[in-house]
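Omission of a single protein chain aside, the complex is shown with its protein chains in their original locations.
And then chain A:
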Amino acid sequence: MKKLKLKELESCLQQVDTFESPKLLLEQYPTRPHIAACMLYTIHNTFDDIENKTIADLGCGCGMLSIGSAMLGAGFCVGFDIDADALEIFNSNIEDFELTNVNMVQCDICSLSDSMSDTFDTVIMNPPFGTKHNKGIDMIFLKTALQMAKTAVYSLHKTSTRQHIQKKAAEWEVKMEVLAELRFDLPASYKFHKKKSVSIKPNITEKMLR
C-alpha cells in the first residue's frame, strides 16, 4: 500500500462531491476535507485502526470519512445514513473514486438497538450534534458506535459537551481520550447563516473499549 501523504489525502478528499441541498433538520454539512484528512491520518498512522480493518461510518452523509478510510487501505467500509439523497451522492462518489470495498445502508441509527454488537473493528464518524430539535442525538450515536466497535470509536463532538461525554464514558466503562481540538469552519451552507463562517469547536475524541 503506497504511503499516502496528508496533503495528498486532503487533495483527494477535495474531489468528494457533497450535499446539493443540505437538509437543515438533519444537520447536514460535509466534513471538511482538511478535518477529515487530519482525523483519518492520525487514526491510521498513530493508532493503526484503518488499514485492513472493517470500518463503520455512522451518519456518513456523502461519505467523506468512508472514502478517506478506503484510500488509507481500509479492508471494508460501511456507511450508515437516514437520507436517501445523501446516499445517492455517496454512491456516485464511490463510482468516481472506483472503490470496491465500500457499502452503505439506509437506516435510522437511533433505532438500531444492539443488533450489531462488535461487528466492526473501528467506527469513524462525524455525528449530528443535536442542535435541531434532536437533543441528545450525539450521545445516541456514540453509544451505538461503542456497541458496534470492537476496538475503537473516533468521533467529532462539540467542546462544550466534553465533560458530559467524559461522564458518560465513565458510566459506560469506556476509556475516552481527546485527540485534538479543531476550529470547524462551516461556511454558510444554510441560507440563514448571516456570518460568513461559524466557528464551532468540536474535538476528536477517541474511545477505547474495555
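One rule holds for everything that comes next: a residue touches a chain if its C-beta (ideal position, glycine included) is under 8 Å from a C-beta of that chain, and two chains touch if they have at least 3 such contacts; residues count from 1.
The working rule: contacts and distances are computed from a predicted model.
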Not-shown chain resolves in UniProt (candidates "Multifunctional methyltransferase subunit TRM112-like protein", "AP-3 complex subunit delta", "WDR75 protein" or "CP12 DOMAIN-CONTAINING PROTEIN 1, CP12 domain-containing protein 2") to "Multifunctional methyltransferase subunit TRM112-like protein"
Given A:L13, A:M104 or A:I124, the correct residue touching the omitted chain is A:M104
Listed in rising order, the chain A residues that touch the chain left out are 76, 78, 82, 84, 87-88, 91, 101, 103-108, 111-113, 115-116, 119
